[in-house]
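Excluded from the complex is one protein chain; the other protein chains are retained at their positions.
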C-alpha cells in the first residue's frame, strides 16, 4: 500500500546498501575504530566547515539525545526544551532515566523563541531560591521541529548568543536535518549550524540510512571518555563500521543534500496538491512533513487506501493528520496520492 | 529579630524536647525498631481511623517525596503534579534523580482541578502513540498547597475517584497538614484524608517537631522491602526513635491539632490586620501562610525590622511577600508586627 | 590481513544481506510492529519449543543486558554474576547506571558453580542484617562464558532449581549461544535452555547477523510495558524490521545452527593445530574462542601477520591470546594460520 506514514518506512538509499554489501566480508576492528568511520568523519568535518569537530556515530535519535544531554549536563542541571520537544514528550522519559529534568518552556509551532528563553534564564537567576531548583544547563532545539517548522538564521543566532551569555551549550536535534537544510525557506547552511551550535546531530535514520545519527561536537567539547559513556548507556555498536559506511556514502558527492532535496520537492508537490484542493493545513510546514486537516469521514475512506499518521483531533468532525515525504518518496507516489484524493472527493460529491 | 520568614525557623514544641531529654540515656534498638516508634504509629493509626495503616518515619519533605514516589511508581511511569507543586519546582530535581518524570498540569492556585486531571489522563490513554510517552502512574497533591490553599472534600473525593478509575495512587504531601486540618475553611478530617488517599505524609518539621515526617500507607500498599529502599536512598536514620518520640508526643492528647490551631489563630489575626490596613493579598489563603502585596519602598523598610520571605515580583513598584505563622507564633508577635506596620505607615504619611 | 581478532569482525551472512536488500523498498511500520518481526518470532518460538514465549529484538549485548536485568529486578535487588561475567567487568557499569548492583561470586573458568550460588543465597538469607544489603534478585550466566566454557545440562538444571527455590529468575546471556549449542561437548539443546531459563537471549551480532539479539521470555514473564522500557533506555530501533529480517533468515532452514557448526569446525581445527604444535592452552575451550599461550617474541612476530587479541599476561615471557573463529571463518583461513605458525617456528629454529 502507498504509505506516507513516516519518513522511516523504508530501508536505505541503494548506494548505501551497495557499499555495505561490498564491505561485508572485509574484517574490521570493532566499536567504530575502523577506517570507514574515520573517512565519514572527515567528510562531515568538511561539510560542516569545522575541521576540528569531534564526531561520533550512534544508532537512533532517543539514544543520541539521552547520551549527549546526560554527557553535557552537570548533575544539578536540566535541559531546557519546548513543551512539544521530542525529549519532552515522546522519548518515554529517557532523559529523566539519566537523572535529569527536562525544563519545558512554551513553544511556538515547536520552536523556542529567543525572548522566551531569555525570560526563563533571567527568572531562574533572579530567584533567590534557585539553590533548590534544577539549574538550566543546556538548550535543546529540534530543527526541523516536530511540527516541521524551521528556525531562521536570526533566531538561531539569538539563541546562540543567549546560550553564550549564560554559558550553557546549545544542542540541535537534527533527526530530519537534511530536510531542514534543503527547504526553500531555510536561510541556514550546515556550516552556520556548526558555527552556532555547541553540539548537534545529523540524522541518518530518517534521511537515507538504515539507521544512525552523527553527533558533532563543534568546539572540541566532547565529554571526557565519551566512548565509555556510550558503552555505559548501552549505545556502543560492536560493528561500528556499519554506521561509518552509511555516513561515508551519504557525505560523498552531496548525496545527503541531494536526497533531502528530492524529499522537499515531493513534499511541496503534496502541499500544493492539498492547497489546490481546498484543504486546510494545521501548520504551514516548509519541510518534508505536511500536516493536513481532514474531515473524519474522508479520513476513514483515505485510510483504506493510503498510509499516513494521526496527529491530533481538531473537533468532533475533523482531524489533523501527517503525510511525510522522505528521500524515498517519488513524484509518481504523490500523483497517486492526489488521484486518490480526487476519487474520494468525486465519490462524495456523486 | 521578629521573624515570620517560614514555619521552620524554630526548634520543637517543649513537650517534645522534654520527652527526648528523658529518653536520652535509655538504650534503644536501631533504625526505628523501637517501642517508641511503635507507640507513635499506633496513635497515628487511631487518629487516622485506619487500624491497618503502615507507617514510616522519615527525616524531611523532599526525602519523603522522593522515596514514596519512587517507591510507588513503576519504571515506565511518572507522577502528575501541579506546575507549582513542590516536587515540580523546589526539590532540585529529586524525583528525576530517581529516574522518574514529573508530569505537570496547570494548577489553580496550587491545586490540581479534577477536570484537569481527568483531561490529562483521557488524552494520554487516547493517544495511540503513548508507548513512547511516560505513563501517568501517580497523582501528587500538596495540602495545604504551596500557596496555602486547600482542597475541599468534594474536590478530594473527585480526585480519588479519578485515581481509582485509572488505578493509580493518590499521594498527598502534608508538609503543613496540621494547618490544613485546623483551618476554619477545611471540611476535611484526617480520617477523610486517610480514606481518600492511598498514601500521604503528616508533616512534623513545619508543625512542632525538630524534624520528621510520618508516611501513612493507608491500604497495606507499602512497597515491598520499604526499609531497604529507604536505606538505599539514604533516608534511614540510625536513631530512628528520635522520630518516633516526636510523633508520639505530637499525637498524644491532640497536641498536633492544638498547636496547628494556634498557628491558624495567629495567621488569621495577621491576615485581618493586613486587610484592615488596606493591604492586598496575592491569594486568599485560609492557612498559616499569608501572601501580601507590598510597595517596594515599604517592603525595604519592613525588611530592616522583621523577617519574612520574598514570593514574587508583581510589577516594578510592588512585590508579593510571605508571612508564615507557625505552631510557635504568639499573639504578641502578631501585635508587634502590626504595630511596626503602623509605624512605617505613619513615617511615610508624616 | 587474516584476522581472528573477534567473532564480530565481519558483516552478515550473505542470505541476510540478500533478504535485506529485497525488502529495502517495501514500506514497513515502525518499531518492530511489522510482519517480518512476527515471522522471526514465530520461528524462534518453534526452535525453542516454547510456543508462548515473548520475544523482543534489541541491537547489542550490553544494551540487552541492561534492559533485561533492569526490567526483571525490583529496585532493592541486584543481579548475581560470576566475577568474570561480562556485566561485572566489561560493560562500563551499564547495570549500575540503571541503579542496580552486580553481586559477584567467584567464577570457575567463567561459570557460576551451583554450590557457590547456593552458598551465596543461604548466607544472604541467614544474615539478620540483610535489610541493609542488596537483595539477590536474579542470576546472570553467560553461555558460552567469556572463557568459551559451557554449562552442562546437570549444572544448568541445578542452577535453575536453586533459582526456583529462591524464586529469582535465571538469565542467560547468549551472545555466542549458537557456538555453545553446536559445540561437540554440549549436552544442552535450545529447548533445554528455554525450559530451564526464565529469560535468555540468542546472540546475532556474533553469530551471522550485522547486529541484533533476540530476547526470549520463556514464561510470559515479560516486564510490563517492555516496549516503553526499551524506549526509555534508548534501545528502540525505528526500523525494527531490520532486526526481524535478520532473525527470520537465521531461523530459516536451521541457518543459525549450520553457521555455528561451521565456526565450531574451524575452531577445532585451530585448536588441534595448536596442540599438535605443542602450544599450551590457557583454558580448554570447546567453543569458537581458543585461548593460547604464546612466547612474547613469537607473539610479536605473529602480530605482524595475523590479527588476534590480547587476553592476559601469564609471566614476563608469556602471554595468553585469543583466536576467535566465527560463522565467517573458512578452513583455508585456518590452514593459512597454521602455515604462518610453522614459518615463524622455522625462522626461530633456523
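Labels for the chains are A, B and C, by order of writing; each one numbers its residues from 1.
Here is the rule we use: a contact is a pair of C-beta atoms (placed from the backbone, for glycine too) under 8 Å apart; a residue touches a chain by one contact, two chains touch by 3 or more.
All values reported here derive from a predicted model rather than from experimental measurement.
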item: Of A:227, A:255 or A:314, the residue in touch with the unshown chain; value: A:227
item: Which residue of B:54, B:77, B:91 or B:268 touches the chain not shown here; value: B:91
item: Contact residue for the chain not shown (choose from B:23, B:116 or B:314); value: B:23
item: Missing-partner contacts on chain C, residue numbers; value: 76, 78, 89-93, 96-97, 99-102, 104, 128-129, 131-134, 310
item: Residue numbers in chain B that touch the chain omitted from display; value: 1, 3, 5-6, 8-12, 14, 17, 20-21, 23-30, 59-63, 66-67, 91-94, 97, 205-206, 210-211, 228-229, 231-239, 242, 307, 328
item: Where the unshown chain meets chain A, residue by residue; value: 70-71, 74-76, 99, 131-133, 135, 223-225, 227-229, 231-232, 236
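To be clear about the criterion, only the chains that are shown with their structure count from here on.
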item: Chain closest to the middle [Cα centroid of all protein chains]; value: A
item: Furthest chain, CA centroid comparison against chain B; value: C
item: Whole-Å gap separating chain A and chain B, where each centre is the average of the chain's CA atoms; value: 42
item: Distance between the centres, which are taken as Cα means, of chain C and chain A, whole angstrom; value: 34
item: Gap in Å, rounded to a whole number, between the CA centres of chain C and chain B; value: 51
item: Touching two or more other chains - residues of chain C; value: 228-229, 231-232, 236
